[in-house]
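A protein chain is absent from this complex, but the other protein chains hold their places.
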Amino acid sequence: MDINLKHIIIRRTKLSFIYVLLSIVALTCVFPLLWMLGSSLKTQSTVFSDPSLIPASPEWNNYYLAWTKGEFGVYFLNSVFYTTAVVFGIIIISSLAAYGFSRLKFPGSNILFHMFLAAMMIPLPGSFVPLYVLVNNIRKVLLEFLTAISPFLIKIFPAHFVQQSIAFIQHQAFPRTAYVFCMINVGLSLSIYILKTFFDKMPGALEDAARIDGCNKLGIWRHVALPLARPALAVITIFNALNVWNEYILAQLILSSKETMPLQRGLIVFQGMHVTDYPLLMAGMTMTAIPIIIIYLIFQKHIIKGITAGAVVG
Amino acid sequence: MNGKLKSTLINYLFVLPAVLIFAIFYIYPFLKVFQLSMVEWDGILPTMQFIGLDNFKEIMQDKIWWDSMWHAGYITLIALTFQNGLALLLALVCDREIKGRNFFRVLFFVPPILSEVVVGLVWQWILDGNYGILNNLLSSIGLHSLVHNWLSDPKTALTCIAIVHSWKGFGWGFIIMLAGLQTIPRQLYEAARVDGAGSWQMFSKVTLPLMIPVFSMVVILTILGSMQVFVLIIAMVGQGLVYHTTVPVLRILGAMTGSSRFGYACAQGIIFGLILIIISFTQKKFSEKIKQA
């Protein structure tokens, strides 16, 4: 009886200690978020003078203003496109490579993997110039090729259609694709590394079973390895999505017109050289953060549920 | 034989897309940066002067550069201990079936999502020397001697930056470690419990050995992330407190466009990359040793 009570007391104190810790950390996390929300509802003159977290008369109109002034509509779609394309590309390419490095045998595999690792570690701050020159050269070659074949195309398609298509490729399709590939390259090494770590850790029994069932390598990758690595896939999805969503330096370097720019371009409007429109900036940032929070909410569930089903069998 | 060759070729196909992208978008800029590290060039003129290894020699004697390396190292050390300790603790807690864990799991990921602008503004406000929340708190509990301007005192500025950096980054370690913990089969815990293991024993006998690869990964990611921190520093202390808050990336960027020494900046980038590689691979070998032991 006595021992039991002591046990319960110890457990209770332990539990309350855990909750106090969790709450303190959670509070520091939620405070800046609330501050951002609060500031987004103030005016430029009250944003730093009004100490209340949520103002008495909230300016909901800020959100509308931020959306229209920052021209978020176009940028939003662009960002959704870039993020989807890059994350999708990275998941496919990096999981194939990581699976190859982790499970399959071929000469040079170790060297190649360490090359990716090294690339992940060397930051190349000076590389923006060669990267820009490279992309520009590819564009030139592509354009020359298109102009060279356009006489033949004109015979098949109407002339203005060909012209428009070339213009479309030059101004829209090519810069967008180039940016997507650059961003895939940015996240690739790290994703391969994370995924390989998880693949290495996974038991091989299921794959063996699938092999006996007659699955080929690609089939095993897709039907066994990928579902099992779901927590890791969720991690790299969140990581890369956040990375692409918040990226703007490379975007401004590679993309050359407003219509192709991502969401961060909208936020820049509020941060002038001299004047920063804090309420609209905060409103814009809040709107920018929402999709990322949703992505996190969706994918973090996979981190948790992930492997438990597989483990039941194993 | 033919079948084996075919099988190897198929294996290559798995890594081919990654290698292709890598070869186009990484190797060329990398070689170019390597080449530029051996010239004196302002980044604009059509002519550049080949100076061999002079840039590297100069870096060896550049005291500010090595100071900045030490600052990044200091931030990294704090991140490795404080940030990862916190992340592991919270991941272990959230791995258990406790009430409200979903709620906390979401909140802990707020700092990584927040823009550096917001983080900088909020923490400047907390740490401000005149109206700061921290100083108000300290003086209200009687610790007047501790009240000072946290970000413009060389003794505290870098530590404050390191702590805010750790706070902003622990969410990553948290979700990666949580993902790692979740992949540990529950039966192993059950078996250990049946054998009469306490919670510490379960941690050291079951969790720890299985988590070593994940820990190793989190450590490498923390090192890479913390050594390269700079946006947060700009958001908190502008161009810096004398040289007490400068870090390698800021030196590189400063040399590149600030003082227009592109070649020197590229050489700095290469030295920095080499150091990161040495640290990371040493760490990797080290953790592999532990795993075998």
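Order as written gives the chain letters A and B; numbering starts at 1 within each chain.
One rule holds in what follows: contacts are C-beta pairs under 8 Å (C-beta built on N, C-alpha and C of every residue); 3 or more make two chains touch, one makes a residue touch a chain.
Please note the rule applied: contacts and distances are computed from a predicted model.
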- [ ] Would you mind picking the UniProt name of the chain not drawn here, from "Glycosyltransferase family 2 protein", "Polyvinylalcohol dehydrogenase", "ABC transporter substrate-binding protein" or "Cysteine desulfurase"?
- [x] "ABC transporter substrate-binding protein"
Task: Residue of A:Leu22, A:Ala98, A:Leu188 or A:Leu206 in touch with the missing chain, whole complex considered - done: A:Leu206
TODO: Kindly state which of the options A:Ser109, A:Ser150, A:Asn243 or A:Thr276 is in contact with the chain not pictured.
DONE: A:Thr276
- [ ] Sort through B:Gln35, B:Ser152, B:Ser199 or B:Ser287 and give me the one touching the missing partner chain.
- [x] B:Ser152
Open item on the list: What does the interface between chain B and the hidden chain look like in terms of residue numbers?
Closed with: 40, 42-46, 49, 124, 128-131, 149, 151-154, 157, 236-243, 245, 253-254, 257-260
Open item on the list: For review purposes, identify every residue of chain A that touches the missing chain, sorted by number.
Closed with: 44-45, 47-49, 77, 80-81, 84-85, 88, 128-129, 131-133, 136-137, 160, 164, 167-168, 172, 206, 209, 222-224, 226-227, 230, 248-249, 252-253, 256-259, 268-269, 271-277, 309-310, 312-313
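In this text, only the chains that are shown with their structure count from here on.
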Open item on the list: Centroid of chain A to centroid of chain B, CA atoms only: how many Å?
Closed with: 18
TODO: Give every residue of chain A touching chain B within the complex, in rising order.
DONE: 15, 18, 21-22, 25-26, 28-33, 35-36, 92-94, 96-97, 99-101, 104-107, 109, 112, 115-127, 129-131, 134, 181-182, 184-185, 188-190, 192-194, 197-198, 200-202, 217, 221, 231-232, 234-235, 238-239, 242, 246, 271, 281-282, 285, 288-289, 292-293, 296-297, 300, 303-304, 306-308, 311, 314
- [ ] Could you pull out which chain B residues touch chain A in their complex?
- [x] 8, 10-12, 14-15, 17-19, 21-22, 24-26, 28-30, 32-33, 36, 43, 86, 89-90, 93, 98, 100, 103-115, 117-119, 121-122, 167, 172, 175-176, 178-180, 182-183, 185-187, 210, 213-214, 216-217, 220-221, 224, 228, 249, 252-253, 256, 262, 265-266, 269-270, 272-274, 276-277, 280-281
